[in-house]
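Here the complex is missing a single protein chain, while all its other protein chains stay put.
Then we have subunit A:
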């Protein structure tokens, strides 16, 4: 009793095209959504060419490169879409191919889950799919592995093409505020520390979100309610979600720490999750949406810090005195439909100094999608505005003024309270000069 994969028709055409094009082996990723009963494959994308290897070198795929591709692609998938597995088009012997595929799929899955900031849920599907297409015979071999079990054996699975797989998928979305303030350790305020500190805080936030209350279209529904309740197949449902949070009750010990500074992330992100049309439950919608919220913020922070690190590397030669306060815009989210008429979109992030053409280029490279700039949806988020025009690559050099005379700064009261008649909680941030 194996899994069954319902695959979008377009994927068949895509794979055939790849069979005809390349001489050597072609690897790629399969993207879609898993559910307990069935899995849906929405699109596929080939591993992009590496610049150094001009020719299709050999038949053994570059594992590291495939994994890196998967990591990048993961960032471009909104909630509900994920990398389900790996495909390979090769006429090599089936058994060897299977071993390769097994290695690839485990490596991909391990990398992607290690970047997750949330805890895996009990009802998560842990099977990944591998597809082997023989370009000469056009035969396909589809098997799954349980990536939770390192010793798992290949299980045969059904691979069925269908049209309009995601045409009636529904979407839950929200625009959620981010307000994080994290201290940085003394004398270690570099970019790597920002990264670690922010990751910790994001995990806490993810935990808070997990226990937050989720309203769908203004109502609190029970977990097992089914969404789309009996609508016609062609009508697309979009739901707006609201999330209510209470801070962790555990943090009753007051923590006063010396710090060398602080980093804050403030603003809002648009978050969405797509749900398959096979009677999805509210529980699933909540889970996917909340995960998307965390991962979109984490991805953007990651991208910004990577940019900063590279620019720091480049400017190591010049003696540049760090300013006391620096502000950077996180990239904003831009959506692109997978199929021109379909509801399902992938996304990309646009830095303030980039143009839309870079987005279309990246979509082509990573996801093998051809799209015009006009088809991109940039309306979900507006670009961030920094009051004092300090941008990422500012070359201003400023001497640090001597510290102002000692006084207590009561900087901000960030509050999230809970419970009127039982314990409630308020977070207070208190910074004082020492």
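The rule is short, and it goes like this: a contact is a pair of C-beta atoms (placed from the backbone, for glycine too) under 8 Å apart; a residue touches a chain by one contact, two chains touch by 3 or more; residues count from 1.
In this text, contacts and distances are computed from a predicted model.
Suppose you had to identify the omitted chain by its UniProt name; would it be "Globin domain-containing protein", "TBPL2 protein", "Armadillo like helical domain containing 3" or "Ufm1-specific protease 2"?
Not shown, but named in UniProt as "Ufm1-specific protease 2".
Given that one chain is not shown, which residue among A:268, A:309, A:356 or A:371 touches it?
A:268
Check the options A:176, A:363 or A:376 and report the residue that touches the missing chain.
In the full complex, the listed residue that touches the missing chain is A:176.
Looking at A:96, A:186 or A:226, which residue reaches the missing chain?
Considering all chains, including the one not shown, the answer is A:186.
Name every residue on subunit A in touch with the hidden partner chain.
Touch set of subunit A with respect to the missing chain: 174-178, 183-184, 186, 189, 194, 209, 212-213, 215, 218-220, 241-252, 254-270, 297, 300-301, 304, 322, 324-333, 379-386, 413-434.
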